[in-house]
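The complex appears here minus one protein chain, its other protein chains still in place.
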Amino acid sequence: MTAPLDTPAPKSVRRDWIPHVVIAIGIFITAFPLWVAFVASTLSNPEIAQAPMPLLPGNQAAANYGEALLQGGRSGRILTPPVWEMMFNSTVMALSIAVGKIIISILSAYAVVFFRFPFRMAFFWMIFITLMLPVEVRIVPTIQVITNLNMMNTYAGLTIPLIASATATLLFRQFFLTIPDELVEAAKIDGAGPMKFFRDVVLPLSVTNIAALFVILFLYGWNQYLWPLLIGTDARMQTIVIGMSKMIDSAGGPTDWNMVMATAILALLPPVLVVILMQRWFVKGLVETEK
Amino acid sequence: MAELSLSRVRKVYPGGVEAVKDIDIAIPDGALCVLVGPSGCGKSTLLRMIAGLETITEGDCRIGAGRVNDLDPSDRDIAMVFQNYALYPHMTVYDNMAYGLRNRGTPKDEIEARVQEAARILEISPFLDRKPRALSGGQRQRVAMGRAIVRKPQVFLFDEPLSNLDAKLRIQMRVEIKKLQRALGVTSVYVTHDQLEAMTLADILVVMSKGHVEQQGSPLDLYEKPASTFVASFIGAPPMNLIPVGAGENGPQATGLTGGRGLAVPAGGATLGVRPEHLMVVAGPVPDDALGITFPVSAVEAVGAETFVYGPIGGSGQEIIARLPGKALLAPGTPVSVAATAEHLHLFDSQTGKRLGP
Partner (left out) sequence: MERKVVFPQKLLPYLLLAPQIAITLVFFFWPAGQAIWMSTLLQDPLGFSVQFVGLENFQAVLQDPAYLATMQRTFLFSFGVTALSMIPALLLAVMADRVVRGATAYKTILVVPYAIAPAVAGALWLFLFQPSIGTIAYPLRLIGIDWNPRIDGTDAMIVVLIASAWKQIGYNFLFFLAGLQSIPKSLIEAAAIDGAREIRRFWTIVFPLLSPTTFFLLVVNLTYAFFDTFGVIHAVTQGGPGKSTEVLIYKAWYDGLIAQDLGRSSAQAVILMFIVIGLTVIQFRYIERKVHY
């Protein structure tokens, strides 16, 4: 999706600056909350409390981030675990969900596309229908199932139920359907069975799709909210996003905003970095998963 | 090396559609057999049955002495060149050629030697490290051939391998395939819908239609003695003129036709066939046993070495084509008389289309 190189639409040269100004405003709106959050994370609480708050970074960055990472934040009587522990939980969750979803989706798409067997379409529809059953619509019974399986407050409980994926399966299926029949036949003649074909041909050809999905699914896993709120009730199993929200005293009591903002910055940094560093695959992933 | 034989081979799809009907073909060791026919005639299905990519419903397919019906494609000792080449896009040219050998556990240095040898023959040695997408169509075609050659199989199978190339390259590759096949002496089956390709390549030419063999034999046999109107119009370009005729006292009878004595037209009429290239312009009367046709010229196409003359014949208004050598100075609208000698006349049953007489 790069800008086309052919002649742009006719426009009056005089108003050339308008787009730049509008985009600058857009970027300002995008960046301003992030900048203020970053500044707040480098100030002491009294500095934040003096209105208006300074808009240039202070000198408390090391102290704030150090405290957040190693000791955790506090809101009223609630004390969160050290942020590094919560980041670890988030990392485990995001990576397991992304990798798990990719593995089970690519396998099931491979089964549905490259084989003929009884109930093939029934299975496909079963997977497809999960699109219509997000966690939000089955909160209570899901918790019962997780409790019965002794998966409350475990990494397994946090991740396994989320790794079924209609979207990823549909994406891989779509891609597999574009692999030419002759390639499969050539492989058969070359003596490759289904699993060898999967490993030697399908997997290498799927690399960009896998990368694209990985970015999307990493965000999905890292940014989960309701699920870890339901399953990770123990402070030990808290993710950083949940931990951050618990540091805000929504009852209106005093909130350590420098801690909250330092934690917020730490919570948004990994997914933002993934998106920026893997931009190309991210855009592809967005476009493909919404097809 | 081995001979390939098909006996009473049939293919019936689960829906009941019979794609291949009762086919017998025997290809001697080292010969190149071309299956030709319009799309949907079953030629590709037959090839894929030999490859093991389609099951054989009935009959036997033998390579050498062994019946291969129940063997996997990889166990039949065949190699196939696909229409779209089917190169593995993520592998280098080298790996594309080596993949099948590796899967068979061929020793590494043996693979190296065979790939280098094939690359040398096909003149693709400089590209061994490239991916297929960095190659031109012709080069990809060569890699696909290379992948077949390195395997040293008993049988080569070609599925319209040249149809994705432009006209010039197609002729060049056609010649190369022929030379290569001769040099390697591997029994081959080649599928195409292009009759010219079929004529030039084949040792044995098999014309197929609607799942059955219309005729098989040497290309010139088929050209000279087509067994049916289907073969007559399929082999040769432009196609043979086919003219419905009635039975006259001395031979065929139709408006605009003269002569042709000695042709035994049955009482119910028949189809008379004469190739465009066998018609020559005549000034005077034609001999009794030759066939004379007079028609008004409707169009003239001069292509330099020869001229195609079109016009409607007699009452039926059917268009006939004459292929005249050099430049023929004919103007549309003027009548022209052409004739063909007796040995160039063919007679077919008007119902079944089968050849009548010798």
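By letter and in written order, the chains are A and B; residue numbering begins at 1 in each of them.
Just so it is clear, a residue touches a chain if its C-beta (ideal position, glycine included) is under 8 Å from a C-beta of that chain, and two chains touch if they have at least 3 such contacts.
None of the values given here were measured: they were computed from a predicted structure.
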item: Displayed partners of the chain not shown (whole complex); value: A
item: Hidden partner chain, touching residue among B:4, B:19, B:33 or B:53; value: B:53
item: Selected residue (touches chain absent from view) among A:98, A:158 or A:264; value: A:264
item: Touching residue (missing chain; options A:27, A:79 or A:207); value: A:27
item: Missing-partner contacts on chain A, residue numbers; value: 1-12, 18-20, 22-23, 26-27, 29-34, 36-37, 40, 48-53, 55, 103-105, 107-108, 110-117, 120, 123, 126-127, 129-134, 136-145, 149, 160-161, 163-165, 169, 176-177, 181, 184-185, 193-195, 197, 219, 222-223, 225-226, 229-230, 241-242, 244-245, 248, 250, 252, 257, 260-261, 264, 267-268, 271-272, 274-276, 279, 282-283, 286-287, 290-291
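The criterion applied here is as follows: only the chains that are shown with their structure count from here on.
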item: Chain A-chain B separation of Cα centroids, rounded to whole Å; value: 58
item: In the complex with chain A, residue positions of chain B that touch it; value: 48, 51-53, 72-74, 78-80, 82-90, 99-100, 103-104, 147
item: Residues of chain A that touch chain B when the two form their complex; value: 180, 182-183, 185-192, 196, 200-201, 204-205
